[in-house]
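This is the structure, below, for whatever I ask next.
Only one protein chain is missing from this complex, and each of the others stays in its spot.
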Amino acid sequence: MDTGDTAWVLAAAALVAFMTPGLAFFYGGMVRSKNVLGMLMQNLFAMGLVSVLWAVLGFSIAFGGTNGWVGNFDFAFLTDVDYAGLTIPPMAFVAFQMMFAVITPALITGATADRLKFGSYALFIAIWSIVVYAPAARWVFNPAGWLFKRGALDFAGGTAIHINAGIAALAVVAVIGNRRGHGDEAMPPHNLPLTMIGTGILWFGWFGFNAGSALGANGIAAQALVNTHLAAAAAMLGWLVVEKLVTGHGTTLGAASGAVAGLVAITPCAGFVGGASPLIIGGGAGIVCYLALRIKTVLRLDDSLDVIAVHLVGGLFGSIVLGLFADASATGVGADGLFFGGGSELLFDQIVASGAVLVFSLVASYVIALAIEKTIGMRVEPEDEYVGLDRSQHAESAYQP
Amino acid sequence: MDTGDTAWVLAAAALVAFMTPGLAFFYGGMVRSKNVLGMLMQNLFAMGLVSVLWAVLGFSIAFGGTNGWVGNFDFAFLTDVDYAGLTIPPMAFVAFQMMFAVITPALITGATADRLKFGSYALFIAIWSIVVYAPAARWVFNPAGWLFKRGALDFAGGTAIHINAGIAALAVVAVIGNRRGHGDEAMPPHNLPLTMIGTGILWFGWFGFNAGSALGANGIAAQALVNTHLAAAAAMLGWLVVEKLVTGHGTTLGAASGAVAGLVAITPCAGFVGGASPLIIGGGAGIVCYLALRIKTVLRLDDSLDVIAVHLVGGLFGSIVLGLFADASATGVGADGLFFGGGSELLFDQIVASGAVLVFSLVASYVIALAIEKTIGMRVEPEDEYVGLDRSQHAESAYQP
Amino acid sequence: MDTGDTAWVLAAAALVAFMTPGLAFFYGGMVRSKNVLGMLMQNLFAMGLVSVLWAVLGFSIAFGGTNGWVGNFDFAFLTDVDYAGLTIPPMAFVAFQMMFAVITPALITGATADRLKFGSYALFIAIWSIVVYAPAARWVFNPAGWLFKRGALDFAGGTAIHINAGIAALAVVAVIGNRRGHGDEAMPPHNLPLTMIGTGILWFGWFGFNAGSALGANGIAAQALVNTHLAAAAAMLGWLVVEKLVTGHGTTLGAASGAVAGLVAITPCAGFVGGASPLIIGGGAGIVCYLALRIKTVLRLDDSLDVIAVHLVGGLFGSIVLGLFADASATGVGADGLFFGGGSELLFDQIVASGAVLVFSLVASYVIALAIEKTIGMRVEPEDEYVGLDRSQHAESAYQP
Amino acid sequence: MKLITAVIKPFKLDDVKDALKAAGIAGITVGEVRGFGRQGGHTETYRGAEYQIDFVPKVCLQIVADDAQADLVVDTITATAATGKIGDGKIWVTDVERVVRIRTGEEGTDAL
Amino acid sequence: MKLITAVIKPFKLDDVKDALKAAGIAGITVGEVRGFGRQGGHTETYRGAEYQIDFVPKVCLQIVADDAQADLVVDTITATAATGKIGDGKIWVTDVERVVRIRTGEEGTDAL
Partner (left out) sequence: MKLITAVIKPFKLDDVKDALKAAGIAGITVGEVRGFGRQGGHTETYRGAEYQIDFVPKVCLQIVADDAQADLVVDTITATAATGKIGDGKIWVTDVERVVRIRTGEEGTDAL
């Protein structure tokens, strides 16, 4: 047990836990004022329900047993948790992984803004976190996972978290349909400073998300931290340059969105790349994710706060280009990508891993959402959507004069 | 000196320091817009005044000398501080304890919202932090403390901080009376997103508050971190279930209040319990603290932001059930509670310790508040209360169009 | 490589990175609502552009080669970075230093509020961070730096960051002139709670800024953390006492400004002083910086958010009084100041170092600003200034009803 | 018909609303305003700079009522909104030529 | 000249503005208000305490128009703002003696 490694992983667990409130403010500022509490509540509630489910069952499915696809119940209720090769207490590993399980379903709320019944949302994330997230996490993070074994690299969850949540968001939106008035009624963000507070917390917490995944205070963690910051910086610049060219202005929301896109893209690569790679991966992600904003218009899907463009596309971009930029000599772990003499084998594995998680999550999420929609209904009643989730779901209003 | 332990305790000190601004935003969002700066200032000011007093005198009273009740002046001005059994520099221990001393008086401001003269508030927390907090901290945290010696367990301050502040709040409200218009004029929170920002920061900081109390980066700290998160999650769910049953809606403010109630309740238990105990302690706290909201109505006391229900009752609940759920095998420290073969001895000690701190703080706080009220007056003039603390006490207004 | 030291420096890098968003909210709350996004964007953008430039070139100028004035290109693009005497991975040192490079130009935005073209601002900080910040950082932080070699002490950047940014702010304001309507149109802060959120984040991050500069989890870091907190506390009290005497009220903005002034002043002293010194340095800074608010009126310069009073004067005060209060026995490093038997030699070195950075930055910043003003123009058009930066520079508005 | 406009102290809004409801008034429209009158303003200080703030938060009620009810509305508001301290506010009455209920197109008294 | 004041549901503002623009109306002034009428309020709960909120967010349009245009304005608003559900709002018309365009000092119809 190394106290230095433990100190960093404990701090990282706290940092990742802080990201879910950060995500709540990031999304909360972007919705209309009559829906801000609905959005904050959905994210805060995930910290409650998903944490309990993860302790009772989720951790065990992801890290219990030796099966490549689904875990067993050995670690249910976190009883006598054990995990090979750790220099930190098992509970520190449990805590760190728990915070990942919490934020992943919360990411979906951006796409389904303003129109989910709270009870149905709660039921969805309960099922989703056990049936979709836990297995996907196993495949990618757990050395026994079948994607891990195939040689696919994912340092901090590009696939299991961002591609997974991004495609699930698309699936749920396909089930519940668009916001009423989408396309003709203007729905600009109600409080961009609140979104900036969320951006600051997400960027701050992401150091724990990526550099904490080294599970120790070592050179890999240091390189991952630098990679994370440089990718966010380069992606901000990439997004702003394209935005300036297309619309004539670099926007504050654009700078924040670009930074988050960079953070998403570097997530799978953080501990496997070095040198100028984070600048290229980040810059590329900023440009690609901005252009991906059009996808939802093409698909005629009201992905309200662009979870597809930022998380699905950002996650896919990062996971796949890792097959090009991976450089084992940068941190001493991982493998070599195409540009570093590794041939295209890793690239192929990355595409397979991304595709596998994407297809599994698309199908499973669609089925879960459809099942709930057909039974108790996921979408709020028109009158409830008109007065806003704050009032209809929580009998509150966010602001008083 | 272990660098890993030191790194975690330094990070924890920063996390706990961040909790007082978090508390300011938590409370600040809940008051009316003409009082938000009054509330923010009272909490920010505690970071100034109480820190200085703690360095000059407070730390020495709590940790100087060997007396079981009150310390001496050996460590006044933090000169040549020494503390047995630490694997961290003494100054790291000083820093960590200082942040506890700062937030405890700040907790009281929730009960006395909108009606304290700023000067009188400053005088009150100055006296209170030296005369009430420092001794209580000594009794419970210092191995020489008489409650510590009796075998009472309090890992991170359920008694010395939450019961202490909760009962003090009750005492001060009894002296200064209710807000004008309380009961007929509607006083809903003016900015719930600000309260959610406070909730996020409190939850994030609380990892340092509880897991930092292990004074090292070890298994106890890891278990304390997991316990803290699970108790907050379970308490949120507990509070929301009861709220849904009673009022028909789960509210955003309810989810936040439940989480904080859970954090309060697990504070004394964090390093002494394991397995599913945090889920039960948290769930119980959420339910009990929601029901405790009625206490202030029964007592006809305007505890404006429910410090009694969340901190007094939450602290009592946590400290007492520790006598049931304490499990020495979970972290290798503490003792065994009733449910873990330890008989009822610990339960008795817990009740004695909670009662002792409660009675001492009730009497001392009442006397201090009454003395100030009778001399320079604690309560603002009616006209000042009507225009709001922001203007009457600080010649400012929080928002401009 | 010590994992404990690495854990603390990684956490500190994250804390310092969080300070730039904190600064954005600190300043953002103080401007009018039509300029808040302009201010947030300028600070957020610095995290993007300056980070990339620092990785490509800045770090190498500051820490590459052995020249006392300007570095070479050895570490361009952070390739094979090496740095003598570290117990942490070189990349951890790079990350930590990068966050200092990011916040320094951002500090200038407070003085030039509401009237900079975004493009010109971007060009300015790009040039300034390479031509002014990187050399100044070398002189003071790098053991090869000529000011370091002269024996001047600066633990965390009182000169290279606060005096540097403060005087640069003065120079730029001298070039671009005052806000239209300055002096007759009332421009009170539009959202003080947002400023308080910034204050909380700055105070929290500053623990990483100062205690992280020990580059390890040791006694120096612990003393630096205590010094930082006590100086902020004492400075808050100092500022409030003077404010109360002069205007009759202690204000919330005053408490926050005093705390920041204290944090600025203790920055150079953090690891070199002990005992009651932080209380005196902080208290003094609070008083001096409040009185320094008049400087901008005397100079008839519209330093809109008081960067001169808080950062230039606070930095000068801290750097110079270090020559009095430095006490090598407090932390085992540094030297002895006048009050601790060290004679006036250190005091002289401190004055020389402060003066050198001040003169260099004044001239260089003035030249850069003038060059940009004369070519593409730094100042926005009157009409753009009237509608506000949010709309004219970023085609956004911060708030919707 | 008449339009009765009343500027009152914000904390009196609930009382006035309940009183008007009791008096049978079917609808009110309310706006947040700031007023300047005999009730002096106050000074606010930010970073040592003093700002003279003359405007005080008020609430502005607009009630369209039948001629017969107009005086009742004025008297009800005057009775309920008065605190006897300066700044209680003002009521003024203007003539209304035409009133329409948007939902049904009803006009005149039916529209109230 | 006439002053037409219309209190409508907030999400209808853009439609009404476009319709008035199309009908040749040169200017509108809009304010955020809260209305109380047949459309009942709702209850909000904070920490178990129930608050009866009677006021519903509305938007208040003020349009100064020529006598000839007054009816056109009223009819345009009524047509566009109606949803058929309770709470659609009210329109009232008052006579205006004098209108001045501040920029040029023009008066009467030229000022519109």
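A, B, C, D and E are the chain letters, set down in written order, and residue numbers restart from 1 in every chain.
Operating definition for what follows: a contact is a pair of C-beta atoms (placed from the backbone, for glycine too) under 8 Å apart; a residue touches a chain by one contact, two chains touch by 3 or more.
No experiment lies behind these values; they were computed from the predicted model shown.
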Among C:Asn67, C:Thr87, C:Asn178 or C:Ser397, residue touching the chain not depicted: C:Ser397
Which residue of C:Pro143, C:Gly181 or C:Gly377 touches the chain not shown here: C:Gly181
Per the touch definition above, residue among D:Ala26, D:Leu72 or D:Val93 touching the missing chain: D:Val93
Interface with the undisplayed chain - residues on chain D: 2, 5-8, 31-38, 54-55, 58, 60, 74, 77-78, 81-95
Positions on chain A where the hidden chain makes contact: 186, 188-189, 243, 246-247, 249, 251, 253-254, 257, 290, 293-294, 306
Touching residues on chain E - with respect to the absent chain: 1, 3, 17, 26-32, 62, 64, 94-103, 105, 111
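As a convention for this text, only the chains that are shown with their structure count from here on.
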Option in C-D, B-D or B-E whose residue-number contact pairs overlap A-E by over half: B-D
Copy pair chain D, chain E: interface residue numbering same or different (half cut): different
Contact-richer chain pair (by C-beta pairs counted) among C-D and B-D: C-D
Farthest chain (mean CA position) relative to chain A: D
Chain D and chain E: spacing of chain centres that average the CA atoms, whole Å: 17
Separation of chain B from chain D, taking each centre as the mean of its C-alpha atoms, in whole Å: 44
Length of the line joining the C-alpha centres of chain A and chain C, rounded to whole Å: 33
Chain E residues counted as touching two or more neighbouring chains: 32, 44-46
Shared-contact residues (touching 2 or more other chains) in chain B: 2-5, 7-8, 11, 186, 188-189, 191, 197, 201, 217, 247, 249, 251, 253, 395-397
